[in-house]
Every structure is written in C-alpha cells, then in structure tokens.
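Pasting in a structure now, in structure tokens, and then I'll have a few things to ask.
The complex appears here without one of its protein chains, the remainder shown in place.
Let's turn to subunit A:
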Amino acid sequence: MHALQYWPFLIPVAALELGLMLIALIHMIRRGRTRTLNTGIWAVIIILFSLIGPVLYFIIGREED
C-alpha cells in the first residue's frame, strides 16, 4: 500500500499528539479539579478528541494555580 511507505513521517505527528494528550491528562490528575465540567468528562474529551481535546482543556478546563 502506497500510504504505508510514509509511516516514518507519521510517527512524529502521532508522538506529538500523544504527548499533548498525556501532558493534559497528567496536569488534570495532579490538579484534581477543573474550572468547567468535571474531571471525568474532561478525561473523555482529551482522549477522544486528539489535538482539539487537550487544547480545549488548557484553554477552558484548566484550573488556575
């Protein structure tokens, strides 16, 4: 399959998206609370919507220090 020959290019993209997701999840678990919704719903949003989920969490879900 032609598309599969480009897998070395896809790995960094997947790694960055996974990294962003992990940063958001770890931040939320350490903080233990969120500004809007609850932590369970945010965990689902972060995991299900890669890229958009973590970005939304840091913009509207993250509890300030």
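Operating definition for what follows: a residue touches a chain if its C-beta (ideal position, glycine included) is under 8 Å from a C-beta of that chain, and two chains touch if they have at least 3 such contacts; residues count from 1.
Quick note on the criterion: contacts and distances are computed from a predicted model.
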item: Complex member absent from the view - protein name from UniProt, among "STAS domain-containing protein", "Pyridoxamine 5'-phosphate oxidase", "Membrane protein" or "XdhC family protein"; value: "Membrane protein"
item: Interface with the unshown chain - residue positions in subunit A; value: 1-3, 6, 9-10, 12-13, 16-17, 19-20, 23, 27, 51, 54-55, 58-59, 62, 64-65
